[in-house]
Each structure stands twice: as structure tokens, then as C-alpha cells.
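Apart from one protein chain that is not included, each protein chain of the complex appears where it belongs.
For reference, chains read A, B, C and D in written order, and residue numbers begin at 1 within each chain.
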Amino acid sequence: MNSINKIPVIEEKRTNPLARVFDEFVRFCRSRSLFILHYCTGCGAIELPPAMTSRFDMERLGIQPMVSPRQADILLITGYVSIKTLKRVILTYEQMGSPKYVIGICSCTVNGGMYWQSYATAKKLDEYMPVDLYIAGCMPRPEAVLAGLQKLMDRIHSGEANSWEDYFRNYDYYLGNQQKLFGENWQTPTDIITEAKHYDLIGEGTLGKHTQILEQHQKPLEALDMRLGHDLKEPTE
Amino acid sequence: MAPMELIIELILMPLVAFVVGMMMVLMMRRIAAKLQRRIGPPFFQPLYDIVKLHSKRTQVSHGLIHDIGIVMAMGGYIAAETLLPVPGMTGIAEKGGIITLLYLMMIPSLGLALGVGQCANPNGSIGIARALTAMLAYDIPLVIVIFGVAYAAGTTNLVDIIAVQQAGGFETWGAVQMPVLAIAGLIAMHASLGKQPFEIYIAPAEIATGPMVEMSGKYLGGLFVMQCFQLYTTSVLYVSLFLGGGTTWFDFLLKSFLVLAIPVSIAYLFPRYRTEDLLRLMWKWPVMLGLIGVAFVL
Amino acid sequence: MTLTPLDELFLYSGITVLVALLLGRRLPAGWMVTILYGIQLLALMKMAPLGYGGEPISSALTFEVMGQSLSWRFDALSWYFALITLGSALLSSWYACGEWEQRFRQSGGNLWLFHLAMTLNVFSMLILLASGDLLSLFIGWELVSWAGFLLMAMAGGVATKAAMRYITYAMAGAMAIFGGIALVYVSAGSLQYEAILTAASQMSTAHLWMLVILFGAGFGIKMGLMPFHLWQAPAYAETPGPGSAFLGAISSRMGLFAILLVLVKLFGIVNIDSLKIPFTLIDARDLLAWIAVFTIIFPTFTAMKQNDARQLLAWHGIGQGGYMLLGLVVADAMGAAGGLLHVFNHATYQAALFMAVTAVIHRTGTADLNKLGGLVVRMPLTFMVLLVGIIGLAGLPPMNGFVSKWLVYRSLLNEGMPLLFVAAVIGTLGTILSVYKLIHNIFLGQLRVEHDNVKEAPWSMMIPMLILTAIIFITGLLPGIPLAWVASVQQAVGLPVPDYTLGGVESASGSLDMIWVIGVLFAGFGIGALIFYFAGGRSKRVHQLDNYAGGHFLTADVRYQYSDNFYAGLMHLIGGWYRGSFLWLEQSVKSLVEFLSLGMQGLYRRANAEFYLLSTALFVIAWVVI
Amino acid sequence: MSQELTHWLDDLLEEIEGIKVRRKSSRRVRADVPADALPALLELLQGRAGYIHLSAISCVDWIEDDEFELVYHVWSYESHSLVSAHIRIAREPGVYLSVYDLYQPAGFFERDIHEMYGIHFEGSPNMEKFILTEWDGPPPMRKEFDSEAYVNEHLNWQEYNPPWLQELIAEGGGVIIPPEEQRFSRKKD
Partner (left out) sequence: MRPENYEAQRHPPSNEFELNFGPNHPGIEGNYALKVKLHGDVVVEAKADGGYLHRGFEKLMEQRLWIQNIALVPRICVPDPSPMEVCYAMAVEELCGLEVPQRAQWLRVMQLELSRIAAHLFTFGGHAATTGMYSTMYWGVADRDLILDLFEEFTGGRVYSIYNIPGGVRRELPDGFLQRISETLDYIESRLPDYDNLFFKNQVFVKRAKGTGVMSQEQALAWGVTGPNLRATGLAFDVRRDDPYLVYDQLDFEIPTEAHGDAWSRTLVRRLELVESIRILRQVVAALPDIAGPIRAPIPNPLAWNVPAGEVYTRVESSKGELCYFVVSDGGPKPYRVHVRGPSSMHAVQVLEKMSVGSRIEDIAQTMFSLDACPPEVDR
């Protein structure tokens, strides 16, 4: 199942012509300012420093590296993801703020690449998280990386790069694949379901049998609410 | 002053500061790019970043204090701008004076410290501890310098300090009258910008950008806005203290950008100090220079 | 005999003591005492004209002792300090009522003793403040010392030890004061203030020196001036909660009051100026100023290293005293106003801070900064009180601490004292550092699992804290209100008066208008909030475990909070400078005294006539030879 | 020099019982010893012959012999030669002694072999997992573990035909080379 193409470009109903201009402006800004997460998941990361530094200079496209997932827009999966890394990648992906984009660099993210026999690496990245763009090659040259990023910029500008919504709307599917690989006890600290409710991103596939499994063992992750009054309920336990 | 005029000034001054500050950010990044032999970001890049960050769809808050911290960080600087006279506009500079301005400039740091504190991330807390330590380091030479300038001018009112310097043309500039203090001030200003070699509290490789570690979307955007204000405030304060402010917008902006270009050009040629080395440096040279300068003034 | 308003005040105060003594074991005693404090405050308000330049009011009560008349009177200075005393007593007592009282009683505390000690403290302070001559001053002084000892020692254990240390210092101080009084009596022939005032201008330099040293040391011990500051922090920190709020707010300011009265009013700060220290460039006033500055810096940086919230606050209490003395010693219009205003401001925020910390202890059972964290979500109002308090303590706008510190800085700048100025700023910066540690380690960061069910402080504790918070903010916004009282105090002690307005101070060389500054600040916050909440997208609150940890999964059993050795980077440089020199000094003085007393003991025990004869002879020979 | 050294080393090694020494080249010596004699051999090599650098410990799973072979490669900075000491231990229960107190690098290699082959080293300071901390299958380097079967069971990767690839093929682009055009690109020297 590849559900990226199922999500239509959302045309919000806005009658004010200025609002349309404003939306266009926001989309433009989003496409011109991309923060890459500094996370070398695999060997393709070796081609990122050249793309970032003086020779190819990513910053002239408005792209710069960022340290923590909170700050970043793009998650570059640079090559094979071992299963241990995949858990961290999913955690990191969920911690990023939307709109967020995933780029699979190297062939290994597509179907496992030359490690197809390996017991330790996950094979198809888009089973576990929606991928906006693949840059194939082993490993793709910096020019290819830049070309891919430019393509992503175009897609963002035109409003096509909305795979992040797919993660909310089809969370059950992705969670199911994650549970299959990591076991049914799998839980990340980010509560995707309440987040989807909070931002009105609930889709048909958000809830399903896998999220039910999650809810059975999930430890509560509500934010620590600020308790002002003294009419506090006595603790239940 | 007519109240309407004053209100317009109060609105215009932060706005101007923001726009100029964004250009200063751009200049900083362009200088870095030139030193690193590359092209650098496009002209509107700071604007793109800020708009993008504010338009993020999902953002993470760790609680009310996290929000308030960012509001304080932005609001403190917005308030501080109105105490900083620019050509043609004095705002309420006469009501506060330079000591108040210095204290108002601490409000954003305190707000940020509170906000970061609630993120429950030790990286952020270490960053704040280091930022406050850095503040302890550079504020001592800075107040010595400000003491000297204010004493020489006989007033803490920034409008008067600028007027005194503009009285006799180039010769009465603070930098000409008090060159030793001007040098000390420049070092202290460099440290207050938090750029290398004084970049101890961002330190990505040590504490993962410290205070910024849990900032997403508009929270980070608020910090970007704050950076614009910070660059503007620091350089304009230096211009007002030592370079005679500005009579026209052109020479005012020219001076501000030139002053800022000095620390920024130095910054990209150095690694960062350790905390105690920073303290040692700041408490040795600028303090010594500042005290010598003050002795001349007295 | 008609009762003057001052007599009424004494009457009510005495009744309060009696009530505490007789009814203190009954449960509503706390409320009764609180109400009686309120009545005392009303009686004080009857004398409100004093605060605006009214004539002094004398007590109808006078005694003749050994040819000296003992009299009591209230002037603007006394009224100002009495206002602070009664205000903090009222709020502390109010704070103690209700849940705190119950908890205190349950945990084996002696509530009767607590109320008695508090009321005695207030009563004795009023007597001290009302003193009309040096003898009544000394009587009041002794009363205050012992009442304070009672309050400090009541918790037992460590507290008693700290209180013993205090009383040792206090006795030494009393000796010095007594010596000073004797000296004054010898030279002036009277202990009346008027007589001393005239005699002071004719005193010889050596005489004046002796007096300055004796009185300075005697009163300075109570104030916790360097190098006599060691007793204060442990003693205050170990006092039961509201007691520490009261003591921290006002108790040590009695020393400042006495210094003001004797050194500034009687001897005149200008006279002191003429006392040159031979072979140096500084005079006695500079000496005092430097003592004040060291009192700012050293305790503040000691506070930074404390890991107990109350110890931290108590050390700051010492440091803030330095600002007051500094302002008074500079003694121009602004400086003196700043120093005096700081007494009021310090009382408000210090009381609020101690109360907030006590509330935290009340709920969590600990004040150890390494065992707390993240409480802002559970005790938000207490957090707000503490925040307002620390902003005041650090002297940042918009709270009242800023105004008084601004005045002190301004005067230092006017007088051209760069080193003192810088030293004062170092103190402020150190304060900012250590108060951030306080608020971070208690309220921010990771909420500990065992504190998940902590509740907000009860209203009986909350309301006094909120009142103090309001006072801190309002006097920050409108510093003209306390400045009016301060101005009349300055008139009363013969210092120049600044040109104050409702919003601050007017001056040709730079003025301050807090209404504008705060207005602009809040406008800035408003614009910032507008941008933040309307221009930015919606945010979602997340759990504290949903956090960046280098890509790792955080679990609840991991301690993810930075608290111990908070300013580690700074300590790498200055950590080696904490030598404990003063502790060493105290120890050596102690052992010297012990050694001497042992020697004396030995002498008595020997009771050998030849030995005495021989030593006397040797002494005489030595005397002659030299 | 190397001749002299050789004799000296050979004499030394003869002290170990049951040792078989084979000289593979001037700098490589293979020594086969019984499992219980290895600590003595290593002690000898380290203490008296200057072989102070443990280059690696390798493990070979001889499943047909039902044995593990452990190979200790030690290097001498003085004589510039490498001795590989081979021992064999039974596959079950797969327990051997740690040489950590002789060679500290052994800590890493033993830990590695422990998680890859399941051999337990008695006395090794840290037998926790390092690489496969989140792996709950059998030790993967054992010969009986079939990696391919595991992959086919747990991960689906074969039927991969995403829309973008279909599009690409429909457009006639991509990397599809007809079989008749496929050849080994060999360039004549």
C-alpha cells in the first residue's frame, strides 16, 4: 500500500482573494526555508557534508541543518535503516513539527538494497512512515541530493508534499507495520492519535485494530496539566 | 510631545528594529558564507525562516511557562527598542535611561530561561546555566564601559549622551574621546552577541543547541525574531554610546552595520571557549581596559 | 496621664504578647494573634502623618534611671520601620494560621512557643524603634536579641546550634554597643539624642573613630555585615517557616535602623567622612561602603552554592543588606532614598520568597533543590509568587527591587564611584544566577514521579503570599508611595531628599518613570503575545517524556533534570576561590577565646602566690621597658 | 634477525604442551593449542615474548564438527610478528575463559562474540549486549541461523512496485535494460 497519492491536494475553501495570496506566500516561504535534521542514519550521510559545505552550498537554497527534531522540517533517511535505528527514526519523525517531509536517500531505503539478506535492516521505508521523495543511487551524488531537494521544494510550493498528513490519517496502517516488526508492546512517547484530534487530522485510517492494541497497553501520555484550583480530585490510586 | 506622535514612535521603533535586525541577520549569514567560500542565503531568507516557523501546523508546547517565556523574550526586546533613540525618534528614552535599558535587555534572557526551564530537558537547562554565566562574564565590562560613558556625559539619558557626542562633530564621538573604553565595549558587545569564541550556550556538539533544543515552530520563530532584535539592539547601543548615534538614517544604519560586521567577521574564524576560559578572558582584558578608560574619564 | 497613639500601640502589642502567652495553646490562637497584629497596624496608621513629615510623637511613659531619663518616641524613621515590622508580622502570622499550624503541631512543633516568640519579637522591636535615647535603645536592643534567639532556637537540633552561634555574636555586639554608649556618656555627659547631636560635632577624631568602630561592629553584627555575617543564614534558615519569613524580612534591618539612628543621625555621615585612615586614601565612610559591597558580593556568591532553598534565600538576605548600607553610606539624595526604599522592598519580596518556599516544603516535605523539580504544573500560584519575588530580589523591572537598586546605582554613578558601582552590579548578576537556580530546581524541569499528586498551597497560605505579590508589583509600578515615606525619613535623619514623583525620580541627569517603563514593557509583552498566539499556529501540550534525548526513548525512571552544581562552568573558575576564610577566622577566634579561658581557668586553679607575683612583676617590667 | 627470533620463539613455544606451531610466513605464526593451554600460551607470549597487542579474537563456527574455533591474534611491537593461537571448544555449552586480565581489548571482542555466537566468557567484565540490544532472536552468526529465511518471514521486500516506478516505466524511462542487451562491461587491457 502506498497511500501518498490517495491524499488529494487540500483546497481550503477561502473566498477572500487576499487569503489566497497569503496561502501562496506561506507555501512559498515553507518551500524556501527547509531545516534538515542532523541525523546520519546510514552511509548516505557521507554525501551530505559535501552538499552542505562550500562546494555545493545548500544554504543558497535556504536549506540548513538543525540539531533537534523539534526544529527540523526534513528527515533525511540516508541509507539503510537498521531495526534499532528505525525505532529512533520513528520517534524522531513523530517529534518533528508538521509540515514535515521525509526523503529516502540511497537505494536501501527503497527496498533494502544490497542488504536484502540482512536480518538487521528494515527493507521498505514507506511501510513505516510516509516518504515524500526517494533519491535513488548508492550513494546519490551531492548534485542528486540537491536536485531531489529542489524537487521537494517545488512540490511543497505547489502543495503536493503533504505526506505528513498521511501519517495522521492512516496511522493505523503505519502502526501495524511497526508493531509487526517491533512487537506489540511498541509505543512512542508521542501521542499521535490525540495530536490528530487536536489538529483535526483524523482520517478514516487513523483508528483501527492496531491502535486498539496500542491503547490496551499504552501508558497515558497526556500533558501534565496545570492545576490551579484546590478542588483537585483526590488521586485515583 | 504630542501623544499621537509618541504612540506612532512607539509603534515604529520596534518595527524598524525588526526590519533592520533581519537585514543584520542576513548580513551575518552572508559574511559567514563569504568567509567559508560559498554563496550564502538569498536576500529574504530571514523572513522566509520566520514566516515558515510561525506557519508550522503542529507545534509542541511543554506548558504555559514555555509559551510565556517566548512572549517575554520577544516582548522584552520590543519594549527595549522604545528606549533606544534612533534618528528623529526618541520614544520614551528620556523616561528610562541607559540603566533601565540594560535591565530591560535582561528580561528576554530571563523569559527565555523560564521557558526553556519548563521544557524539562537538561540540555536546555545547561544551556541556560551557561548563558547566565556568560552574562555574568560580559556584563561586568559592559557596565564599566557604560559607567564611563555616562559619567563622561554627566547623564544616564541616552538622548543626552548622543547629543553630547554630536555637539562637536567627529572629535566629540565617544570612540575618539574614550578609545580605550570603546575597545573594551566592543569586546563586551561581541561576547553579548554569543558568537564564537563566546558561543558557549548554543554549542550544538556539546548540549545540542542548549536553549533551542525543544523549540519548535513559532517557539523557534520567536527566538529568530529575538535574534533580530538582539543584533539590532546591541549594535545600535554601541553606536549610541561611542559613535555619536546618527543624525540621518543613512549614517546611522551605516554605522550600525559596520559595527556589527566586526564581531561577526571575527566570530567565524574561531572555535568556542570553555566556560571558564570565557570568564577568565572577559574578566581580564575588557575589565582592565574598561577600568583604565574609566580612570581617564574620572 | 493620657495615652498617646504610641502608648496605644505599645498597649496593643503588650496585649498580643499576653494573649499568646495565656491562650497560645488553644487552636484559634493564631487567628487571634493575627487580628491583634491588624489592630496594632491600625494603631500605627493613626500615626500615619509621621510618614509624610509629621511631628514626632512621644510616649507618655518615662523613667528616671541613674539620673538618666528613659523615654520613648516615634518619628518618621521609627514609623517607617514599624510599618514594615507590623506588616510582615501580620502577613507571616496570617500565613501560619490554618493548615501550616496544624501540620506544625502534628509534626511535634511547639505552637505556643512559636506565637509567643513572634509576639515578643514584634513587641521588642517596637520598643527598640521607639527608643528616645541611647539607654532605651540598648534595652530595646537586648530585648530584640533575646526574642530573636527564642524564635531561632525553637526548632531544636541544628536550629539551636545556629541560634547559640547567633546569641554569641549578639552578646559580643551588645558588649561593643555598651562600650560605645559608655564612651558617649563620658564625652557628652548625657544619653539624650539632642545632647549627643551637639556633642558629636566637637568630638575628637580618635573618639569618633572609637565610636564608629564600636557602634559599627555592634550594629553590624545584627545586620550581618562582613565579617560578622556567618551566623545569620543558618539561623534564619532553620527557623520555622513563617518565622523565617518574618525574620528574613525585618529582623536584621534593626541593625540598619540603629546604624541610621546613631551613625547617620547622631554623628552625621559628614563627620564620619573626615575620619581618614592613616597612610591610605580612604576614610571611614569609604570603609563602610566597601564593607557594604563585600557584604553584597560574598554572601550572594555563597548563596549560589547552596543546595537548600531556605539557606539560599537566607544568604541573599545578608547580601541585600549590603545594598541598603551602600545606599546610606553614599548618602546623597538618591542613594539614601535607594537604601531606605530597599528596606521596604526587601521585606516584601524576602517574606514572599520564604513563604513560597515554605509552601513548597509544606506540600513536598523538602527544600532540597536536588529533590524537587517541575512543580510549576502542580503549584502554579506559588510559582507565580516565587517568580515575582525573585524578579524583585534580582532587581529587574517591573518589580520594586529594581527601583531601589536603580537609585543606588544612579547615586554611585553621580558620585563617580566606578569600583563600588561595578561591585554592586556583580552582586546583582550573582543574584540573578542564583535565583534562577532556585526557581529552576524547584518549579521547572522534570516533575518527579513522587510529586505527581502534589497540590497547590492552601488558601490560608496563599492569600498572604498574593497580598505580598501585589505589594511588590504595585510599589514597583508606583514607587512614589513608599518614596514619600522614605523622603520623610530622610528629612528626619537630616539627609537630602530626592525629587520624587509617583512613578519614580526626576533628575537632571537622567530620570526614571516606572509607569512608562512598565507600561511599555507590558505593551511589548502584549505585542509579543499577539504575534505569538495569533500569527503562529496552534500548539499542543505534550508530556514531559516526549522530549529530545538524542533520539533515545525517555523513561520515567531516568532522572532527566540538571540540578546539582548548577553553574558548573562558573565553578570551574571561581570554585577554588571559596576558601571558607571567614569560617576559618571564626574558628580561630573561637579557639583563641577557648584557649584564653582555659588559661584563665588554669590560673585560678593554680592559685600560686609566687606565680602571680612573678607574672605581675614581669608585666610591670615589660611595661616600663616599652 | 628474523631467523634468530624464530628459533627463540620456537623454543619458547615448546614449553606449552600439545602445541603445534606452523610458520606461514616471516611475520605470521599459527599455533594450535588445546583449549586449556591457551591462557598459559598467551601469558607466555605476553610476558616473555613481548606480544603485548591483542589484535583480534575471531570466532569460527564449525557446525559440522560441532565446535567453535577461537583465534587469538597477538602482535609484537618488538619482533614485528603476529601469532595466531587457534583453539577449539565444544559448541555446547559454549563456555570459555576470558583473557581480559591479560589483554584488555579482549573485553570488546568477547562481548562481540558473545552476542554473535552465544559463547559465554567467564570472567569477562561486560557480557551485556552491545550491538544487538534490541534483538531477541538466536545469535545471528551461528551457522544454523538462516538470515534469508528470517528476512522473508519478518520483512516483505520482494513485491516492490510503487506507483512512481510504474509511472517511470510507463514513460519509457528508468533503468530497464532488455535481457538481450545485458552484458558484462569488460574492457580489454
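Keep this in mind: a contact is a pair of C-beta atoms (placed from the backbone, for glycine too) under 8 Å apart; a residue touches a chain by one contact, two chains touch by 3 or more.
Model, not experiment: these values are computed from the prediction.
Chemist: From the touch rule at the top of the page, work out which displayed chains the omitted chain touches.
Modeler: Within the full complex, the chain left out of view touches A, B, C, D.
Chemist: Which of C:T62, C:T198 or C:T555 sits in contact with the chain that's absent?
Modeler: Within the whole complex, the residue contacting the unshown chain is C:T555.
Chemist: For the chain that got dropped from the picture, name the residues of chain C it touches.
Modeler: Residues 370-371, 448-450, 452, 545, 549-565, 568-569, 571 of chain C touch the chain that is not shown.
Chemist: Considering the whole complex rather than only what is displayed, give the residues of chain D touching the chain that is not shown.
Modeler: Touch with the absent chain occurs at residues 27-28, 52-56, 58-61, 71, 73, 77, 80, 82, 84, 103-105, 107-109, 112, 116, 130-134, 140-141, 145, 147-148, 187, 189.
Chemist: Please identify, in ascending order, the residues of chain B that touch the omitted chain?
Modeler: 32, 35-38, 122-123, 126, 196-197, 199, 203-208, 268-275, 277
Simple rule for what comes next: only the chains that are shown with their structure count from here on.
Chemist: Kindly indicate the chain pair that has more C-beta pairs in contact than all others.
Modeler: Per-pair contact counts point to B-C as the maximum.
Chemist: Need the CA-centroid distance for the pair chain B / chain C, whole Å please.
Modeler: 35
Chemist: Name the residues of chain B that each touch 2 or more other chains.
Modeler: 55-60, 62-64, 208, 213-214, 217
Chemist: Multi-chain contacts in chain A: which residues touch at least two other chains?
Modeler: 68, 70, 87, 95, 195, 199, 223-224, 226
Chemist: How do the chains pair up in terms of touching? List each pair.
Modeler: Every pair of chains meeting the touch criterion: A-B, A-C, A-D, B-C.
Chemist: Help me check something: in the complex, which residues belonging to chain A touch chain C?
Modeler: 39, 68-70, 87-88, 91-92, 95, 188-191, 194-195, 198-199, 221-230, 232, 235
Chemist: Which residues of chain C touch chain B in the complex?
Modeler: The touching residues are 374, 376-377, 380, 383, 387, 391, 394-397, 402, 406, 409-410, 413, 416, 418, 421-422, 425-426, 429-430, 432-433, 436-437, 439-440, 443-447, 508-513, 516-517, 520-529, 531-532, 535-542, 544, 546-550, 560-562, 566-570, 572-574.
Chemist: For the complex, give me every residue of chain B touching chain C.
Modeler: Going by the criterion above, the answer is residues 10, 14, 54-65, 67, 70-80, 82-83, 92, 94-100, 103-104, 106-107, 110, 113-114, 117-123, 125-126, 128-130, 132-133, 135-136, 139-140, 143-144, 147-148, 150-151, 154-157, 160, 200, 208, 213-214, 217-219, 221-222, 225, 274-276, 279-280, 291, 294, 298.
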